[in-house]
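Only one protein chain is missing; all other protein chains are in place.
Entry: chain A
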Amino acid sequence: MSNENESPPNGEGEEPHRHHEGGQAGHHHHGAHEHHHSHHEVWKLNVQGVIIESRKPEIVVREAIQQAGFNPDMPWIIVLKVAGEPKREVALSFVIDLRHKGIEKLRLTPRQINNGEICGQRRIAFAMLPQDEALLDRLGFVWETVVDAGRRWLIIRNYPLPPGYRVATATIGIEVPVSYPGAQLDMFYCHPPLALSSGAAIPQTQQIETVIGLPFQRWSRHRQWDSARDTLATHLALVDESLHREVGQ
């Protein structure tokens, strides 16, 4: 946590403690001065790499996870890391006191990890068109198809983003209705939720959907689907065009 003017914590060694504009930690205890500034205080917390902000010095774990865009109801092992203290598993209802010295971050680990050969295989829960699969392979994507709560998703990992986003790659989710390619592919989804380095807002991306336990940002980008012409290839062109458009390319 830190105030608004400070850049986000950049390492575990740093002491992520609050402090005031132009002041020092020691000044807290001097009444009036502190009150004046406390209205502007924002408490920050690193949740699995996502920095969230709180106006209050205390936050419930569930809220923190939700605010960071993760699904708190997934079976997570939730660990609170505090500098100089042994790591500590906390429950969803635990209240984190952000005033506590040395709070670094909240980590989420899936409660069950399945290893072994079967997981080494890519998940192909449903088939795409042969030419789609060939295209994905040709483009060198790590991709899979998964059915999550009845919804069919094509997941493309390490999708390269043009410069101008805060991250270099993203996981792209495309929902594939069962009647595809008769049915349209519409919109696409990005994990992590993308933000521009410039800080400008990206229009029509407010909606967050949880897919395979991760927060995906919905990019409402559309066109008239023509099943005689459109396939994944033309949809990926829309994805690419949309991602470039926001960074002015």
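Rule of thumb we're sticking to: a contact is a pair of C-beta atoms (placed from the backbone, for glycine too) under 8 Å apart; a residue touches a chain by one contact, two chains touch by 3 or more; residues count from 1.
Here is the rule we go by: contacts and distances are computed from a predicted model.
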Omitted chain, identified by the protein name its UniProt record gives, among "Alpha-ketoacid dehydrogenase subunit beta", "ThiF family adenylyltransferase", "Dihydroxyacetone kinase" or "Sugar ABC transporter permease": "ThiF family adenylyltransferase"
Which of A:95, A:127 or A:201 contacts the chain that the document leaves out: A:127
Contact residue for the chain not shown (choose from A:169, A:207 or A:249): A:207
Where the missing chain touches chain A, by residue: 121-122, 124-130, 132-133, 149-152, 177-184, 186-187, 207, 209, 220, 222, 225-228, 230
